[in-house]
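Handing you this structure, nothing more for now.
Shown here: the complex without one of its protein chains, the others still in place.
Our next item is chain A:
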Amino acid sequence: MVSELINANPVIYEKKERRVRSVPSAAADEYAVEPIDQQEIFDILSDPEHPYSLEELKVITEDAIEVDDGRGYVRVTFTPTVEHCSMATVIGLCLRVKLLRSLPSRYKVDIRVAPGSHATEAAVNKQLNDKERVAAALENPGLVDMVDECLSPSYE
(Lines give C-alpha, C1' and ligand atoms only; values in the text may rest on other atoms or scores of the structure.)
Protein backbone atom coordinates (compact mmCIF):
# COMPACT_ATOMS: atom_id res chain seq x y z
CA MET A 1 0.00 0.00 0.00
CA VAL A 2 1.11 3.59 -0.46
CA SER A 3 2.75 4.67 2.76
CA GLU A 4 3.44 8.29 1.87
CA LEU A 5 1.28 10.66 -0.05
CA ILE A 6 2.75 11.31 -3.46
CA ASN A 7 1.19 14.74 -3.65
CA ALA A 8 0.60 15.79 -0.03
CA ASN A 9 -0.61 19.30 -0.84
CA PRO A 10 -2.78 19.12 -3.92
CA VAL A 11 -4.50 22.21 -5.23
CA ILE A 12 -8.20 21.92 -4.45
CA TYR A 13 -10.67 23.40 -6.90
CA GLU A 14 -14.27 24.26 -6.32
CA LYS A 15 -16.83 21.88 -7.66
CA LYS A 16 -18.66 23.00 -10.72
CA GLU A 17 -22.32 23.67 -10.16
CA ARG A 18 -24.44 20.78 -11.35
CA ARG A 19 -26.83 21.40 -14.12
CA VAL A 20 -30.16 19.86 -13.30
CA ARG A 21 -30.85 16.72 -15.25
CA SER A 22 -34.11 16.80 -17.07
CA VAL A 23 -36.58 14.59 -15.29
CA PRO A 24 -39.14 12.99 -17.53
CA SER A 25 -42.58 14.41 -16.80
CA ALA A 26 -45.14 12.20 -15.18
CA ALA A 27 -46.94 11.88 -18.46
CA ALA A 28 -43.87 10.44 -20.13
CA ASP A 29 -43.43 6.69 -20.27
CA GLU A 30 -41.66 5.74 -17.06
CA TYR A 31 -40.26 2.64 -18.75
CA ALA A 32 -38.73 4.61 -21.58
CA VAL A 33 -35.02 3.95 -21.94
CA GLU A 34 -33.07 6.91 -20.67
CA PRO A 35 -29.80 7.26 -22.55
CA ILE A 36 -26.57 7.39 -20.56
CA ASP A 37 -25.08 10.87 -20.85
CA GLN A 38 -21.93 12.75 -19.97
CA GLN A 39 -23.22 13.80 -16.56
CA GLU A 40 -24.21 10.30 -15.56
CA ILE A 41 -20.73 8.97 -16.37
CA PHE A 42 -19.26 11.91 -14.48
CA ASP A 43 -21.40 11.14 -11.44
CA ILE A 44 -20.27 7.52 -11.55
CA LEU A 45 -16.63 8.62 -11.56
CA SER A 46 -16.64 11.61 -9.21
CA ASP A 47 -17.82 10.44 -5.88
CA PRO A 48 -19.23 13.37 -3.89
CA GLU A 49 -18.63 11.61 -0.55
CA HIS A 50 -14.90 11.25 -1.03
CA PRO A 51 -12.93 13.86 1.00
CA TYR A 52 -11.13 15.18 -2.06
CA SER A 53 -12.99 13.90 -5.06
CA LEU A 54 -11.35 13.48 -8.43
CA GLU A 55 -13.42 16.48 -9.44
CA GLU A 56 -12.03 18.74 -6.73
CA LEU A 57 -8.51 17.69 -7.69
CA LYS A 58 -9.38 18.45 -11.32
CA VAL A 59 -8.29 14.93 -12.23
CA ILE A 60 -11.48 14.65 -14.21
CA THR A 61 -14.00 17.22 -15.33
CA GLU A 62 -17.34 16.73 -16.97
CA ASP A 63 -15.97 18.20 -20.18
CA ALA A 64 -13.29 15.53 -20.31
CA ILE A 65 -15.89 12.80 -20.75
CA GLU A 66 -17.06 11.99 -24.24
CA VAL A 67 -20.02 9.67 -24.44
CA ASP A 68 -22.04 8.27 -27.31
CA ASP A 69 -24.82 6.15 -25.86
CA GLY A 70 -26.06 5.06 -29.28
CA ARG A 71 -22.71 3.56 -30.20
CA GLY A 72 -22.01 2.53 -26.60
CA TYR A 73 -18.75 4.43 -26.42
CA VAL A 74 -17.06 6.41 -23.62
CA ARG A 75 -13.71 8.16 -23.59
CA VAL A 76 -12.45 9.58 -20.31
CA THR A 77 -9.47 11.95 -20.38
CA PHE A 78 -8.00 12.49 -16.93
CA THR A 79 -5.29 14.83 -15.71
CA PRO A 80 -2.85 13.44 -13.13
CA THR A 81 -2.21 16.01 -10.38
CA VAL A 82 1.55 16.06 -10.98
CA GLU A 83 3.46 15.38 -14.14
CA HIS A 84 5.47 12.48 -12.74
CA CYS A 85 2.60 11.06 -10.72
CA SER A 86 3.41 7.36 -10.35
CA MET A 87 -0.21 6.82 -9.44
CA ALA A 88 -1.45 7.75 -12.93
CA THR A 89 -1.78 4.12 -13.96
CA VAL A 90 -3.61 3.26 -10.74
CA ILE A 91 -6.01 6.21 -11.14
CA GLY A 92 -6.66 5.13 -14.72
CA LEU A 93 -7.20 1.55 -13.61
CA CYS A 94 -9.68 2.74 -10.95
CA LEU A 95 -11.61 4.73 -13.56
CA ARG A 96 -11.69 1.70 -15.87
CA VAL A 97 -12.82 -0.70 -13.12
CA LYS A 98 -15.50 1.72 -11.95
CA LEU A 99 -16.93 1.99 -15.46
CA LEU A 100 -16.60 -1.77 -15.98
CA ARG A 101 -18.73 -2.32 -12.89
CA SER A 102 -21.27 0.43 -13.66
CA LEU A 103 -21.89 0.49 -17.41
CA PRO A 104 -23.73 -2.07 -19.57
CA SER A 105 -21.32 -4.62 -21.05
CA ARG A 106 -21.91 -3.38 -24.61
CA TYR A 107 -19.89 -0.23 -23.77
CA LYS A 108 -16.41 0.29 -25.23
CA VAL A 109 -14.26 2.39 -22.94
CA ASP A 110 -11.05 4.30 -23.67
CA ILE A 111 -9.14 5.88 -20.79
CA ARG A 112 -6.28 8.28 -21.40
CA VAL A 113 -4.30 10.97 -19.64
CA ALA A 114 -4.79 14.49 -20.96
CA PRO A 115 -2.30 15.40 -23.68
CA GLY A 116 0.75 17.03 -22.12
CA SER A 117 -0.23 16.17 -18.55
CA HIS A 118 2.16 13.31 -17.91
CA ALA A 119 5.82 12.64 -18.59
CA THR A 120 5.19 9.13 -19.93
CA GLU A 121 1.82 9.80 -21.47
CA ALA A 122 2.01 7.33 -24.36
CA ALA A 123 3.22 4.49 -22.13
CA VAL A 124 0.47 5.10 -19.56
CA ASN A 125 -2.20 5.26 -22.26
CA LYS A 126 -1.01 2.11 -23.97
CA GLN A 127 -1.00 0.16 -20.72
CA LEU A 128 -4.45 1.39 -19.63
CA ASN A 129 -5.95 0.33 -22.95
CA ASP A 130 -4.34 -3.10 -23.22
CA LYS A 131 -7.12 -5.30 -21.89
CA GLU A 132 -4.80 -8.25 -21.40
CA ARG A 133 -2.61 -6.23 -19.06
CA VAL A 134 -5.70 -4.86 -17.30
CA ALA A 135 -7.07 -8.41 -16.90
CA ALA A 136 -3.74 -9.58 -15.47
CA ALA A 137 -3.61 -6.60 -13.09
CA LEU A 138 -7.10 -7.36 -11.85
CA GLU A 139 -5.99 -10.89 -10.91
CA ASN A 140 -3.33 -9.37 -8.65
CA PRO A 141 -4.88 -9.31 -5.13
CA GLY A 142 -2.71 -6.39 -3.96
CA LEU A 143 -3.70 -4.23 -6.88
CA VAL A 144 -7.38 -5.18 -6.58
CA ASP A 145 -7.31 -4.19 -2.89
CA MET A 146 -5.85 -0.83 -3.87
CA VAL A 147 -8.48 -0.28 -6.56
CA ASP A 148 -11.29 -1.35 -4.20
CA GLU A 149 -10.02 1.02 -1.54
CA CYS A 150 -9.87 3.80 -4.08
CA LEU A 151 -13.46 3.11 -5.08
CA SER A 152 -14.79 2.10 -1.66
CA PRO A 153 -16.89 5.15 -0.69
CA SER A 154 -19.32 4.48 -3.48
CA TYR A 155 -18.72 0.88 -4.34
CA GLU A 156 -20.86 -1.45 -2.27
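The working rule: a residue touches a chain if its C-beta (ideal position, glycine included) is under 8 Å from a C-beta of that chain, and two chains touch if they have at least 3 such contacts; residues count from 1.
The working rule: contacts and distances are computed from a predicted model.
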Per UniProt record, name of the chain withheld from view ["Aldehyde dehydrogenase", "Probable cytosolic iron-sulfur protein assembly protein CIAO1 homolog", "LYR motif-containing protein 5A" or "Ubiquitin-conjugating enzyme E2 W"]: "Probable cytosolic iron-sulfur protein assembly protein CIAO1 homolog"
In chain A, positions touching the absent partner: 105-106, 108, 112, 121-122, 125-126, 129-133, 135-136, 139
